[in-house]
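Omission of a single protein chain aside, the complex is shown with its protein chains in their original locations.
Up next is chain A:
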Amino acid sequence: MSHDGPFYQRDRDWHSPAFTPGYKTSILRSPQRALLSIENTLSEMTGPVFGRDILGPRDNDLITNFGGTGEAIGQRLIVYGRVLDENGRGLPGVLVEFWQANAGGRYRHHKEGYRAALDPNFGGCGRAITDQDGGYHFRTIKPGAYPWPNRVNDWRPAHIHFSIFGEAFAQRLITQMYFEGDPMIWQCPIVGTIPSREAIETLVAALDRQATTHMDALAYKFDIVLRGRRQTMFENKLEGH
């Protein structure tokens, strides 16, 4: 038996609903009709694969990948973990992209309205492809918290954005990683779109003192879970296989 069947149905009660008025932008950007449920077809059970040849040597080092010779300012971090599916299987060869604000909480973007200074040595993006066990890692600085236009005094907790591909388009996911112990997680309207504390906690990376680098970087472990596939226990494979 192998897990190569259709994907487990997405648990829509675990994810944020589309309409979450505490996060104001969702009000006009949330579909209101019922989603059309369809069983997986080849269009959802296939997906793009990216070769390691797209990666440069500093793609996973946000401390140095933007500055010429200078390094980004901030608390130096290693972020590492695995991309798994719901069956606990590590997913190899998966493209993981990440982006974040600088140590002061400022993004390098023309729409950014926060006063904190830009860091001339920090661009804020990186990417990696998972190894045989689904592992990935990158080096960065801890992003700052920042205010954002929602209610007048809403602040985002420190976070890193993640985009993950998986092996099929049905697994495509964008999410955010938060940091253990940050009280601002529980005051954030975007975090608060997620219905349960249990689900939110799966986005909080653990401080890992066993993975630090000596006199260099703290470490946080962040595992990402993508949808898992059903077992094909009897022959009921897709037509044409």
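Criterion: contacts are C-beta pairs under 8 Å (C-beta built on N, C-alpha and C of every residue); 3 or more make two chains touch, one makes a residue touch a chain; residues count from 1.
Heads up, the rule we're going with is that contacts and distances are computed from a predicted model.
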Identity of the absent chain, which is to be given by its UniProt protein name, from "Succinate dehydrogenase subunit C", "Protocatechuate 3,4-dioxygenase subunit alpha", "Recombination protein RecR" or "Nod factor export ATP-binding protein I" = "Protocatechuate 3,4-dioxygenase subunit alpha"
Touch with the missing chain holds, among A:Leu91, A:Ile141 or A:Ala170, for A:Ala170
Which residue of A:Phe98, A:Phe138 or A:Tyr220 touches the chain not shown here = A:Phe98
Per the touch rule stated above, chain A touches the missing chain via residues 7-12, 14-18, 20, 23, 25-33, 35-50, 54, 56, 58-59, 65-66, 84-88, 97-99, 107-112, 123-127, 161, 163, 167-170, 172-176, 190-191, 193-194, 199-200, 202-203, 224-228, 238-241
